[in-house]
Structure formats: structure tokens, C-alpha cells
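Got a structure for you, questions after.
A single protein chain has been omitted; all remaining protein chains appear in their positions.
Letters A, B and C mark the chains in the order given here, with residues in each chain numbered from 1 onward.
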Amino acid sequence: MAIPDHVLVRNAGSLWDQATHHPFLDALAAGSLVEDAFRRWLAQDYLFAKDLMAFQAILLAKAPRDCHKSLIGGLAALEKEMDWFESHAVRLQLNLDIPPHPTCRRYTDFLMRCAYTQPQPVLLAILFGVEASYLAAWSALVPSGPCPCAEFIERWSSADFAAYVAALGELAERHPHEAAQEHFNEVLTHEGEFWKMSWEG
Amino acid sequence: MAIPDHVLVRNAGSLWDQATHHPFLDALAAGSLVEDAFRRWLAQDYLFAKDLMAFQAILLAKAPRDCHKSLIGGLAALEKEMDWFESHAVRLQLNLDIPPHPTCRRYTDFLMRCAYTQPQPVLLAILFGVEASYLAAWSALVPSGPCPCAEFIERWSSADFAAYVAALGELAERHPHEAAQEHFNEVLTHEGEFWKMSWEG
Amino acid sequence: MAIPDHVLVRNAGSLWDQATHHPFLDALAAGSLVEDAFRRWLAQDYLFAKDLMAFQAILLAKAPRDCHKSLIGGLAALEKEMDWFESHAVRLQLNLDIPPHPTCRRYTDFLMRCAYTQPQPVLLAILFGVEASYLAAWSALVPSGPCPCAEFIERWSSADFAAYVAALGELAERHPHEAAQEHFNEVLTHEGEFWKMSWEG
Partner (left out) sequence: MAIPDHVLVRNAGSLWDQATHHPFLDALAAGSLVEDAFRRWLAQDYLFAKDLMAFQAILLAKAPRDCHKSLIGGLAALEKEMDWFESHAVRLQLNLDIPPHPTCRRYTDFLMRCAYTQPQPVLLAILFGVEASYLAAWSALVPSGPCPCAEFIERWSSADFAAYVAALGELAERHPHEAAQEHFNEVLTHEGEFWKMSWEG
């Protein structure tokens, strides 16, 4: 099923667009993004990924058998992504040992609170929201000529990543929950605020 | 020991003042607070108290023997406070079954994330921050003539509440932790933002 | 409603009797219990109570509004019980700082695993099982003449304790769950093994 047809996406209304389009992304693809914004995004996205790993691990601990393979695949991919962030940071002489921005912290406070207090189907909807919105945001970008961002766009538009997101979408459908949509929408709000923070500081 | 002399308060610097003084409180004491702001504060403070109870309960589950009596006393007092909020809400025809304001939600996301992921001494410092700043904020108020707020000021300036806060302060000193100050400061930031939200909407 | 009429008790079948009758209790009431067994029981029951407090606290963190008052009352009573155990231990020169017996440890491993992984209605059924079986076991005893056990029988046959157990029974009925009976039964098995351990070592 195409992502835009997923019931959680359709019912999210305009929140979906706000989570997946932003001047930050447009500037990145156009090659016009100021370096400060790029470095801020890179460091904060890394800090986000660290907490997302904990979220995904708690979800795995609560998940039934049919979710195991996809969730463990997602953990392995996230771990490789963290390696990749770390090597970019070395190359760019970017310090990753910094405090999270308040916007990043709010997002991960939300994730970790839910990880420990919400049932597993709600956590599936949350993870689908995190990953599906990322896939949509990056897949929409066309780099204007060769640019350093090509590698980033490639990663989050790849067939592998799309297959993972599709698998999460199917699991979220197979394990529905009355609180799923509300939490999916909250993810989208946090995603929109994360782009805003990356852009504006 | 007086609250302002506690090491966590002294090291918090200007954050302490920002958490314990606000035009909202001044207007309340002066009898000039607009009704909307009062009602917003009342409902959001109730929603906050519901999550604070869960935070305090998790802290109790992790706490050593010497903390039990104070923490259980605090839970019993919080439960009575919720009753009291509920009866005010009935009197004022105020609906408490509403979503939390984003500012309230951020505060409780922070609390619940910490409850499940931080060690018990950090949680003690957090709870001391929540209660000590409330005691200081309300104790500083002198109602200008008979006003409906007298009852509120009385509650959070009472000798009982002060004794509870003093007991938490002693426990936080007896169980120090290198991450205590950082989390205490985060509480103060959330407190300041809660007053701002109550005042501005 | 009388305890024996509660649906969880009725459906537990013979497990209920095995959890609430034991030679240990008969010997205690008859004044013929050997001192070693009494001391073993006292120390292990204290260690059990410490972990039960953590269980009850986690349950409170997950519980809806209508459960708060009873659960907090239960925590306050348990804390007083621990004080009382501690003063008995001083009087009897009994060391409470010992490792739990494997049987005690299995029971609390079960409780703490459930606390963190089971939904709140299951936890209510578990707590009702723990307390209702204790009330039944001790209420059935008639001390033969003045004996040191009178104080113990009194505590767990008291009107206050019976009212608490009745309140838990009502809450367990109001918040049913398909896994409640299975967990209630597991509690009874652990209760029976605890008496056996107290008796046999």
C-alpha cells in the first residue's frame, strides 16, 4: 500500500503536510542551506536517533512474534545510521556530545513516556509515524545538481527504507488501537517542530 | 533548613526566581486575574496533578526505606488535592476532561520519562523541585483583601505543606546524585513555562 | 460482598483452600509453633512486604482515578506494617537484612515482573489475591488462650483490613480482564508455597 493511502496518514489531514514539507528541506535540496542549520540538524538528529533506539527497543520488548523481524531489522538499520552520523560528525568536526535542543528533548520525552506507558499497538503507530513522515519528506526532494545532501536523500528514499516503512504500516494496521491516531498525530506535530528548530535554531 | 538555603536552590541561580514569580500570581493575589486565566490554570493544574501522582508512585517504587513515609504522605495529600480540585471544578462548572495544553504535556512528558529512566535520587531532586517551587511561589503572595484565591494561597503556604517540602529537601540531600542539579533546573524551567501558559493561554 | 462469593475466589477452586489453610497457621494459633519457624516467617514476610510496596506503587502509577484512594490507603497501611515488623524484629533480636528465601524471591519476582508488564486490571486482581487470601487465612484462626500470635491474628482479621480487601474486590470487579483469573490463581499458588516455606524452611 502506498504511504499516503494508509488510514493513519489519511486521517491526519494537514498535519501530514506540515510534518513532511519545510523550507529547511527545500533549501537543502537546492544547495542553499546555510551551514549552521545543516550542522544543527545533523547533531540534533543524531541525539534524536539515540533516544529513538531506546524507544524501538522498548517497543520490541512489548511486541508479539509477528513484529520481531521488522523491529529488529529497524534496530540494526538505526545502529548503522548512528555509525554513519558519527563518521559525518568526525569529517565535519562536529561535536555530538552536546545537550539536546529543547525541541528535540520534547520530542524524545514524548517518545520515552509513551514507550513505558502505552500499549504496543500505540507504539507501532508512533514508530510508523516517525519513519513514514521521514520517508515522505526525503523522497519528495530532488537535488539540484550534485550536492552533499544527495547521500542523505538517497538514504531516506531508498527501497530498503521504503520496504521497512511499508512493513511498519502493515503491522500498525494488523494491530489497531483506539489511541493510535491521536499518537500518530502527535508524532507529526513533533516532526514539524523539529524541522522548524533545524531551520530557525 | 530554609528552602532558599538548599544547595539545589542556591545552584539554580535565576531559574529559581523565574519559577516562583509571575504576573499570573501577582494578579491572583491582587484580585485582578481574568477569569479565563484562572479557569485555564485550574484545569491544567489538575491534569498535571494526575500525572504527578503517577510520577510520585514510580518514585516510591524505586525508593529506599527512609523515603517511604514522606512519599506516601505526599501521595495521600496529592489525592486530597485532586478531590479538592474536582469540587472546585463542579462549583465553577469547569470541564476537567480536556486534553492537556502542550505546555502541560511537555512538563508531564518530562516527568514520566524521568520516572521510568532515571535513578531514584534524581527523582527525589525532581519532586523536591516541583514542590519547593510551588511552596515558594504561593507563600510569597499576600491577598489584597478577602479574595477567592485565599484558599489556594493557604493550601500551598501551610505548615503541613512546608514540612513535606522540608522533608523532601532532606531526602534529596541524603541521596545526592551527579545528575540531580540538572534535572532540578529542568523542573524550574517547566514551572516558569507553566505560569506563562496559565497567564497567556 | 463476602470474600468467598467473589468470582475470582469461586473460580479458583481448591487453590483457595491451599492458599489459606496450613499447619503453620494451625500451630501458630495452638501456641505450638517452633520458634525457628516463627522467626523465619517474620523475616521473610517483612522482605515480601518491601517488594509488595513496590508492586502496589507501580499499580498506583497505572491506576485510574477511582482506584487512587484505596490504593494509597493500602500503601499507608503497608508502611505502618513494615514499622511494626521492624519493632518486632528489634524486640526478638531478629536480623531483617538477610537475603530472601528462594520461595519468597520467586513470589516477588512474579509480582515485580507483572507490575511492569501487565495492565492495571490484572494488577488489581493480583493485589486482591494477595490481600484476600491473607485476610481469610488469619480470620480463620482462633488463638487457644493468650498467645503472642494474638496481635498478628488481630491485625489481619481487623475490620479495617477487611474493608480494604472488600474495596479491592470491588475494584477488581469493576475493572475485569481476561487474564485476571489466571494471575489470581498464580498468587494463590505462591501463597501456599510461602506457608510451606515458613513451616519447613
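As a convention for this text, contacts are C-beta pairs under 8 Å (C-beta built on N, C-alpha and C of every residue); 3 or more make two chains touch, one makes a residue touch a chain.
What you see is a predicted model, and the numbers here were worked out from it, not measured in a lab.
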Hidden-chain contact residue, picked from the options A:V9, A:A29, A:I58 or A:A180: A:I58
Chain not shown: contacting residue from A:L75, A:L94, A:A140 or A:A162: A:L75
For chain C, residues in touch with the removed chain: 54, 105-106, 108-110, 112-113, 115-117
On chain A, residues whose C-beta touches the chain left out of the figure: 50, 53-55, 57-58, 60-62, 65, 68-69, 72, 75-76, 79, 82, 115
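The rule is short, and it goes like this: only the chains that are shown with their structure count from here on.
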Proportion of interface numbers common to chain A and chain B (over half same, under half different): same
Superposition rotation for chain A onto chain C, Cα-based, multiple of 5°: 180
Chain centre separation (chain A, chain C; CA means) in Å: 47
CA centroid of chain A to CA centroid of chain B, Å: 33
Chain A residues counted as touching two or more neighbouring chains: 117
